[in-house]
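With one protein chain held back, the other chains of the complex are shown just where they sit.
Each chain gets a letter, A, B and C, in the order it is written, and its residues are counted from 1.
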Amino acid sequence: MKKIPRSASNDYSADMVNTRRHFIEKETNTSLPHLSHFSLPPESVAGNIENFTGVAQVPIGFAGPMTVQGEQAQGDFYVPMATTEGTLIASYSRGMRLTREAGGVTTTVIDDAMQRAPMFSFANAREALAFGKWVKANFALIKQACEASTQVGKLRDIEQYAVSKLRWLRFNYTCGDAAGQNMVSKATRAGCEWIIANYPAPIAHFVLSANLDTDKKHSHLNTLHTRGKRVVAEVTLPKALVKDVMHCTPEALFKQRQYSNMGAMMAGSISNGAHFANGITALFIACGQDVANVAESSAGFTYAEITPNGDYYFSVTIPSLIVATYGGGTGLSTQAECLRVLGCEGKGSVNKFAEIVAATVLCGDLSLASAVVADEWVSSHERLGRNR
Amino acid sequence: MKKIPRSASNDYSADMVNTRRHFIEKETNTSLPHLSHFSLPPESVAGNIENFTGVAQVPIGFAGPMTVQGEQAQGDFYVPMATTEGTLIASYSRGMRLTREAGGVTTTVIDDAMQRAPMFSFANAREALAFGKWVKANFALIKQACEASTQVGKLRDIEQYAVSKLRWLRFNYTCGDAAGQNMVSKATRAGCEWIIANYPAPIAHFVLSANLDTDKKHSHLNTLHTRGKRVVAEVTLPKALVKDVMHCTPEALFKQRQYSNMGAMMAGSISNGAHFANGITALFIACGQDVANVAESSAGFTYAEITPNGDYYFSVTIPSLIVATYGGGTGLSTQAECLRVLGCEGKGSVNKFAEIVAATVLCGDLSLASAVVADEWVSSHERLGRNR
Amino acid sequence: MKKIPRSASNDYSADMVNTRRHFIEKETNTSLPHLSHFSLPPESVAGNIENFTGVAQVPIGFAGPMTVQGEQAQGDFYVPMATTEGTLIASYSRGMRLTREAGGVTTTVIDDAMQRAPMFSFANAREALAFGKWVKANFALIKQACEASTQVGKLRDIEQYAVSKLRWLRFNYTCGDAAGQNMVSKATRAGCEWIIANYPAPIAHFVLSANLDTDKKHSHLNTLHTRGKRVVAEVTLPKALVKDVMHCTPEALFKQRQYSNMGAMMAGSISNGAHFANGITALFIACGQDVANVAESSAGFTYAEITPNGDYYFSVTIPSLIVATYGGGTGLSTQAECLRVLGCEGKGSVNKFAEIVAATVLCGDLSLASAVVADEWVSSHERLGRNR
Partner (left out) sequence: MKKIPRSASNDYSADMVNTRRHFIEKETNTSLPHLSHFSLPPESVAGNIENFTGVAQVPIGFAGPMTVQGEQAQGDFYVPMATTEGTLIASYSRGMRLTREAGGVTTTVIDDAMQRAPMFSFANAREALAFGKWVKANFALIKQACEASTQVGKLRDIEQYAVSKLRWLRFNYTCGDAAGQNMVSKATRAGCEWIIANYPAPIAHFVLSANLDTDKKHSHLNTLHTRGKRVVAEVTLPKALVKDVMHCTPEALFKQRQYSNMGAMMAGSISNGAHFANGITALFIACGQDVANVAESSAGFTYAEITPNGDYYFSVTIPSLIVATYGGGTGLSTQAECLRVLGCEGKGSVNKFAEIVAATVLCGDLSLASAVVADEWVSSHERLGRNR
C-alpha cells in the first residue's frame, strides 16, 4: 500500500493538503468535500498535527448564560460546547438557568500542578532509600537544573513513591497558562540529567516515565494529589427554586445522591458524579484543549448537603482538570474564537477558564440529576405507588 | 443578561444560525468568522445539538497505512485522526509502519454489551433478595417488555448487584451498529415498567440509574464486564524489526513494561498502557463518535511476552470501547466521510470500526513505549553508565 | 543454624512438642512456660499446624447479649471475642445494648460462593474466545468432573474474565459448612484436568491460579461477586433511643456518614464503614476461623437513611465473609467451645454464624460512629462554637 504523501520542504502548504486529500480520495475511493472545507490557514496547524489534510466540522452551540462567582471568572458567560449528543446543550442550559437564578456558581481553583514522574532503579531497596534522601537534600539544585530549561515552569516540589528497589520521583510544576505536559517533560529530563551526573552512587536504571505520572489515563494518585487544576464549583439552591425549575425537591435530589454514592462505590467508579465528561469534552473540543485529557479530567467528586433551612448545597470537585489558554490548540481559528467569547485570552487567563469548566460541569450534573429524579417522580410514580 | 435566541418553528435554519452568531458576537464583543465557516447543512445537526451556531474546525491528518488482520477489518487502512497535539500522528504512523512490516495487527472483538442499571430499594435486604430471585425467574417476560421498545436492541442478560436493601439490575444489550445508550435507557425503562406493574410485593423506591451503569465515567465494573465492545489487538514483532524500526530491543521494551506495570499499580491507574486515550480521542472526533466516552473507552490493559525465539508479543485490551457507525454524530458531513475512508459505512460495520480503533491504539502504545526506551538508551546511557 | 526437630513417625506426641520447645528455648536462650501451658490434646492439631510447640493464649471476653432476628440466627447471643485491644468489647457491647433495645439486628445471607480461578493462555485472543465458548457449552460435563472430587461442594457457575490471549475461569461453588478453599481447589483441578483432556484445540498454558480468585487478599471483583458469604445486617433505631444510649442524634450520625463516605472515596478505601475488621477478627480468633481471611472479610459497605419519622436506618453489607463451622480450626478445643456458646455446632450452622458475625459488625460500627460524633459534640463543641 502506498505511503501518504509528505513534503520535506513545506508540508503545510495548501498544495500539500490538496495532494494528500486527493491521495486519500483515490486510494479509498471516496470523496471528501466537507473535510476539505475549512477557513483555518494550513500553516497555522504546523506543530499541532502531521499529515494535515482537512478538518472535522464539529457542531458548536452555546449554552447559558451562566453566572459565575469565581476568583477569576466573574459575571455571565455564554459557554461554547462542541458536541453531537442531542439534548446535551439544552440540559446544561437548564442547569445554568437554575444556578443563575440562585445567584450564580462559586468557583475556586484550590491546587495547581503538572508533573512528570521518572523512575530510578537500584541494586536494592536500601540504595533506593539513600537515593531518596539525597534527592530531598539536593532539592534546590535539582530545581535550578529543571527551571533552567523553561521560562515559565516552576518546580514546586518532588514527591517520592517507593516499591522494591524502585523509586519514582513525582516532579510537580506550575506552568502558567499552558497545560505544560511538554514543558515538564523537558524540565524533568534536565533535572534528571543533573541528578545522574551528580549522584555519587550507582544508579542501575533510569527512565523518564513509567506510568506513575499518570499521563492520559486516570489514576487515584492524581485524584489525591492533583494533575492540572483542582477546581471546586459550589452553589446553594433555594428549595422553592428547585421545585420551580427542576420539578423536584432537595430531599429527592439528596436521596438520589445517596443511591448514587453507593452505586459508584459498588461499581468501583472514579467519580460519584453524573456526567462530568460531557461538559468537559464539549468545552475541550470547542476551546482547543487536548481532548485526550478527558481521560483524566472527567474524574471527580460530588458533595451535597441539605442546609438547616431546607435548601440544597451542591458541589463538584474536579481534581485533575488539565486546561490551557496558551499553546496546544488554543491558538487555532475557531478554538481561539471560543476562548475569546469566554474572555479567556491573554496572559493569566487559565484559572478563569478552569473555573468556567467547573461551573459548567456543576450545571450539567444538577440538570441530569434533576431529570432522573423528576422523571421517576412524574411518570413512574403512579405505577410505583400501586405496589406500596 | 440576555437569553440566547431560539426559534420555536425552525431552530436549524441558516437564518437562526446567523442570528445566534451575531448575538454572541455582539454580547461578547467578538468576531467569529471561522466558527461560522462550515459546509455541513445546518438542518443536518438537528437531533445532535441545540443552539447550533457554527463548527469547531479540528485539524485532521491521516496516519498509516496500517495493516489489520481482524475478523471484520481486513487489509490496509489510512486512519483519520483529529488532534492538535503535535507529533501524535507521526508517532502513531511509526507504530503502524512497525506492525505493517510485522504482518499487521490481529484484532478480535471478544465481548459486546451496552447497559442501563436501574436500582430498586426495599424495606430490607430480605425483600431485596426475594425481588432478585423473582427477576431471575421472570427474565423471559422482562426481556419481551424491553425488546418491544426497540427494533435493534436485544437484551442479553441481567446482572444483579446488591448492597443493604438496595438492588441494582444491570441490563446488558447488544445494539447493532449504534452505541446504544439511548436505546438501552428506553428499553430498560420499558422493562422496569413491566417489573413495577407485575412484581407482586412492595417496592420502596425505583430509579432508572444510580451510578452503577456507569455512564460517561470509568468503573472497575465496566472493565470486568465490558461496556460497548471489548476488543483485543495483538502483534508479534520480530526481534530484528524492533531494532531496525524502533532502535531498541524486545528485552528493553519488556523491562520497561515491568516498571510500567508496577507504576500503574502503585498509582492506582485504570490502565497499565501508555496512552490509549490519544488514538481513541483522535479517531472519535474524526469519526463522529460521542467523544465524552473517552472517559470510559480510554481504560485498558497491555500484556506483553518475549517469545521463546526472542520476538516481542504485544497486545492491548480495551474493555469498554463505546463506538458506533450508525446514529449520534456518525452521519454528519466530515464524520461520515472519515467513516467512509475506513470502509465503516453501512449495516454491520461497527465491529470493523472497533477493530480499527484497537489496532490504532496498539500502534500508538508501541511507538511511545519505544520512544521512551530508546531515548533513554541513546542519550542518557552514557551518563548513566558512568555511575555504574 | 540447627533445624527444628521433627519426628517422621509421630510429630504430634507430647514428647515431640516438649522436644521442640526445649530446642527453641535452648537455641534462643529463652524460657517458654506460658506457651507450653495448654489443655488441647497435641494430636488434635494434626492437619492444622506443623512443628506444633505450644499455644498463643489470646484473651477472650464476651460481649452482649446481642439480639438477632436472622434467618438462621434468632434470639440472644453472648459473643466471644478474642482481642488485646482495650475498650473493644465494651464498645461492641454498647452497640449491642442499643440494637437490643431497638428490637434486635435483622440479618440475611444474600449470596454464597467460594472460588478458584484457573487461567488458560492461548496463541491469541481469538483462540481464547473460542475456548470460552466451548467451556460455556460444556458446563454440565465440567461440573460433573468437578463434583466427582467432593461430596459437599457444588459447582454453581463459571464466570469468565478475558484480557489479551488469557482467559480466567472463575469457578463458583457452595461448600456446606466448610469455608471450602481446599475443596474448591481440588474440585477445580479435577475440572481443569477434564477440560485439558477434552478440549479439542491447543492450550498454550494452564495454571490453577493467577491472582484473580483472589485468595487471602481483597479485590474489587470479590466485593462485586462475593467470596464466602455475602451478608447484610440491618437495624432501625428510634430517635429517642439514639439520644438515650448514644448521646447523639440520627442527624449527627447521618452527617458524619456523609463525611465518612467522602473520606472513604477520597482515600480509595475498600470500605466506607468504621472498623468491620475489629469484630470480625475477634470472632475469627475465638471461633477457629482462618484469621488470615480478615484480609478479605474486612471489606464492606455501610448504608444509612433517616426515616420519614426521624429514626435511623443503619446497615452493613459484608460481601466476602469467609466463615466455617466445619473443618479448619473449628474443631479445636477453645474454638469448638466458642462455637457451641453461639449454638453454631453441627450440620447447617454456617449461615447462622455468618449472621452473628454481621450483626456484631453492625453493633461495633454503630458504637464507634456514635462515639466519634458524641465526643465531638460534647467536648469540642464549646470551643468550636466560639469560632462560628
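Keep this in mind: a contact is a pair of C-beta atoms (placed from the backbone, for glycine too) under 8 Å apart; a residue touches a chain by one contact, two chains touch by 3 or more.
Since the model is a prediction, treat every value here as computed from it, not as a measurement.
The residue from B:M266, B:V350 or B:L366 that touches the chain not shown here is B:M266.
Of the options A:R230, A:R257 or A:R340, the residue whose C-beta touches the omitted chain is A:R230. Touch with the chain omitted from the figure is made, among C:A73, C:A128, C:A299 or C:L366, by C:A299.
Set against the missing chain, the residues C:S9, C:T84 or C:N309 yield one that touches it, C:T84. Along chain B, the points of touch with the absent chain fall at residues 220, 223-224, 258, 261-262, 264-266, 268, 272, 301, 303, 305.
In the full complex, the hidden chain is touched by chain A at residues 71, 106, 108, 110-111, 124-126, 128-129, 132, 161-166, 220-221, 224, 230, 232, 234, 268, 301, 303, 315, 317, 319.
In this text, only the chains that are shown with their structure count from here on.
Superposing chain A on chain C by their CA atoms means rotating through 180 degrees, a value rounded to the nearest 5.
Distance between chain A and chain C, defined via averaged C-alpha coordinates, is recorded as 40 Å. Centre-to-centre spacing of chain A and chain B amounts to 17 Å, using the average Cα coordinate of each chain. Residues of chain C in contact with at least two other chains: 220, 224, 268, 301, 303.
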